[in-house]
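After the structure tokens below, expect a handful of questions from me.
In this view, the complex is presented without one of its protein chains, the others remaining in place.
Coming up: chain A.
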Amino acid sequence: MPGPGPSRSRPIVTSLVVLLAASGCSVAGADPVGGGPGTLRIVLPEEPPTLEPCDASLTATGRVTRANITEALTEREPSTGGLEPALATKWTRTSATSWTFTLRTGVTFHDGSPFTAAAAAFSIKRATDSGIDCNVDGYIFADTELTATPLDDTALRVTTSKPDPILPLRLSFVEIVPTGTDPDSRVREPVGTGPYRIDEWNQGRYLRLKRFSGYWGKTPDFSAATYVWRAEGSVRAAMVTNDEADVAIGLAPEDGAGDRAVEFATNEVSYLRIDATKPPLDDIRVRRAVNYAIDREGLTTAVFAGRPSGQLVSKGVTGYNPRIDPWPYDPERARRLVAEARADGVRTDTTLTIIGRNGIYPKAAEAMEVVQDGLLKAGLKVRIKMLDVNAWLEYLLRPFPTGDTGPTLLQAQHGNQAGDAAFTMGQIYGSDGAQSSYGTAEFDARIARAQLASGGKRQRAFADAFDYQNDKVVRDAVMANMTGLLALSPKVRYRPDSATNDEMRLADMRRQD
């Protein structure tokens, strides 16, 4: 039996206590909750992986970088869809494959170096022709080759390998950096010409931007902005109601933002991609039945925030067709169509698999259960398989899994950030598109014609292509144009728009007097 003498464990316990006491009640570089009245406090769902300008088409990066730290030659006005001058003041198409840009004078980068055509040419080359795997390269330019040549300090010529009527729009995604930027690898903290420069990034904790005193444009209201990140939506909302943050984004209605919540239209559209290559989904009657069986009003009222929609792009995007209505909820018609197909020998008893993705939007799994219920009532056999992002991407992107997956309905969401249907049609509907499971020669031809058109013809051509898909192809069951939700402190005046999720302009946020 051990005696009650001096404990041998005491030194260990004492050491532990001393160690913890030494650590104090703080984690190194604790996040600043305050920041003063001139500081705008924003809480994001996730920390940006980097602030690399050529990855600005990634939501997590772009909403901090774009139009705040770095700027592009042009910028798209989300409400009108029009293209506005930014670092370029005007542009002219000089031939089918060549454009000339006149650049703004008197602009300097945060490091004091002047903005010139050489910097613009360098940035275009870095984004589209380097070994960095720039997201913007694949997303915006795909297989188009660009050559940017400075004509003098304020004039830039850009030539493309094939005619590109929307090059100035595409260039609104190329953020301009000085020529001293590393051309061969990603930079985490870029130098730009934007109204804010990076002050301090304490990884894992906070990112602080400061107003750039040498900014060429209008001086923003807030002298600084601090970003923190919380994965849980209800905590983000609570930070605004508790006056720990001024703006919280990426909220769901159930997150409890109360009267601080502000709804706004986004360009995200939720849909089901129908695998039209396998029976029974290779029969257009069954694909139509899938569309009639979905209660879009019910989904947008009770499951997630949105507005029923019938096409993959939202209003304001070139190619949006105002004549396309959402498919009506008509379970009786869905049943009739399935019965007709069955009578004609279509194997409607084959089990369909809904491939869902957890967290793709609020209550993603519940939404698929609603869809499943509608399809079951229409006389189809349906099961749900919810996956994480990477496993789901295997089904979204070519080459598709070759195993015995059977006919599938893929839960998906598409946001056309660029504002032109070309960024939707080719990859999602074209027979060879990276995300396309089915296409037709006639549909491909319509898409190709639209992509080469410009102005009003382009709008009409894409709108007709959407109409054709809705009527003759029915490759999708488009569900809703999703509504975004953010929480806003009464101290801040800000009107979010359809680009807010991807590009949150600090200069548009004003102090509430």
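Everything that follows uses one rule, which is that a residue touches a chain if its C-beta (ideal position, glycine included) is under 8 Å from a C-beta of that chain, and two chains touch if they have at least 3 such contacts; residues count from 1.
In this text, contacts and distances are computed from a predicted model.
S.K.: What does the UniProt entry say the missing chain is called, choosing from "Rhamnogalacturonan lyase domain-containing protein", "Electron transfer flavoprotein subunit alpha", "NADH-quinone oxidoreductase subunit C" or "ABC transporter permease"?
M.R.: Per the UniProt record, the undisplayed chain of the complex is "ABC transporter permease".
S.K.: Based on the whole complex, identify which of A:Asp143, A:Asp259, A:Asp404 or A:Asp513 touches the chain you can't see.
M.R.: Only one listed residue reaches the unshown chain, and that is A:Asp143.
S.K.: Out of A:Ser161, A:Asn242 or A:Ser431, which is the one that touches the chain we can't see?
M.R.: Final answer for the missing-chain contact: A:Asn242.
S.K.: Pick from A:Glu232, A:Glu332, A:Asp349 or A:Glu442: which residue touches the chain that isn't shown?
M.R.: Touches the omitted chain: A:Glu232.
S.K.: Just one of A:Gln435, A:Gln451 or A:Ser489 touches the chain that is missing; which is it?
M.R.: Candidates A:Gln435, A:Gln451 or A:Ser489; residue touching the omitted chain: A:Gln435.
S.K.: Spell out, residue by residue, where the missing chain touches chain A.
M.R.: 1-2, 4, 7-9, 12, 16-17, 19-20, 23, 25-28, 30-33, 49-50, 52, 57, 131, 133, 135, 137-139, 142-143, 185-186, 188, 203-205, 228-232, 234-235, 238-239, 241-242, 244, 256, 388-391, 393-394, 396-397, 426-427, 433-435
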